[in-house]
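In what follows, a structure is listed as C-alpha cells, so that the remarks can point back to it.
Note that one protein chain of the assembly has been removed; the remaining protein chains are unaltered in position.
Moving on to chain A:
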Amino acid sequence: QGGGSAVIDMENMDDTSGSSFEDMGEMHQRMKEEEEEEAEGEAGAAEEEDGEFLGMKGLRGQLGRQVADQVSAAPCSSPLREALPAFSLYANIDILRPYFDVEPIQVRARLLESMIPVKMINFPQKIAGELYGPLMLVFTLVAILLHGMKTSDTIIREGTLMGTAIGTCFGYWLGVSSFIYFLAYLCNAQITMVQMLSLLGYGLFGHCITLFVTYNIHFHSLFYIFWLGVGGLSTLRMVAVLVSRTVGHTQRLILCGTLAALHMLFLLYLHFAYHKVVEGILDTLEGPNMPPFQRVARDIPVISSAVLNTTAKAVALTQ
C-alpha cells in the first residue's frame, strides 16, 4: 500500500453510526422495546446501553478501523507495482476502501432487511453506507437483464445488448440516486449521497428477484403479483426509511412519492421493454395505431390485456 497517508480523512465518516443524531433515535427505539420487554419480565438489555451512550462506542470503532487500515502496512506483494506510475489509481482506491468493509453475513442480513419495511418512522433509521452490496446487485441485474433480452430475442436497433443492459442498470442506479439526493437536499432530508446510493442499490434486490422469476415463467398475472408484492415491499422499505429522515408532510410526500413512482415504474419498464410480449411492438413501431396484442399467451384475462395495450401504446409513443 505505497503512498498511503497518515492523515485520517474525516470525510469518510459519513456512515452516521457514530453520530448522536441517529443513536438517540436508536436508543429511544430500544428503550421503548425495553419497556415492552420489562412488562413481560425481561430486563437484561439495560446494561448494554451504557457503552453506547451518545454513540461513543460507534465513533471509536470507526476511527479505530480507519487507523488500523492506514497504519498497518500490508506486505508489498510485487516490486513491479511500485514502479508503475499509477499512484493516482491507488490513491483513489483508498478513498473507497471504507465503503467495502463488510462481511458476508452483513451483506446477507442487509439483503433480507431490504424487503422488510420498518414500522418506526418517527425516529431516523440507520442506513449502512456500504457500496459492495449495491454494486453486486446492479451487476446481477445486468446479468438477469441480458438473460431476459436473449430469451425474448429482443432486437436492439442502435447499440448492443450488453451496452444497453449496463447503461440501463447503472444509469438508473446512479441517476435516480443523484436525483433523489437532490430532492432530499431541497426537502431537508437527512441523508448523504453514499447512503442514498446504498439504499437504492439494496432496493434493486426486489427487482432482481422479480425479473429472475418472471423472465423464466411467462405468466402476466404472476408478474403483476410480483410487481406489487416484491416491488412494493422494497419500495415501502425505502420510503419508510426516507420518511423517518424527513420532517414535514409536504416534503415527505414529494420525496417519497417520487421515489416510489420511479422505482415501481422502472420494474414495469424492465419487464415490458425487454420481454417477449413486446416483440410485436418493436417490429411495428410505425405509428400510434397499434394493433392489439395477438401474439400473447392465451391465459391472459381481459383486464390485464387492456392494461397491457395502454401501457404498450404509451411505451411506443414515448420511443
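Here is the rule we go by: contacts are C-beta pairs under 8 Å (C-beta built on N, C-alpha and C of every residue); 3 or more make two chains touch, one makes a residue touch a chain; residues count from 1.
Throughout what follows, contacts and distances are computed from a predicted model.
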UniProt protein name of the chain not shown, from "Aldehyde dehydrogenase", "Protein YIPF", "Auxin-responsive protein" or "Trafficking protein particle complex subunit 6B": "Protein YIPF"
Residue in contact with the excluded chain [from A:A109, A:M136, A:I225 or A:L253]: A:M136
Candidate in contact with the missing chain, chosen from A:N122, A:T160, A:S178 or A:N216: A:T160
Residue of A:R97, A:K126 or A:H218 in touch with the missing chain, whole complex considered: A:R97
Chain A residues that touch the omitted chain in the full complex: 74-75, 77-78, 80-81, 86, 93, 96-97, 99-104, 107, 132, 135-136, 139-140, 142-143, 146-147, 150, 153, 155-158, 160-163
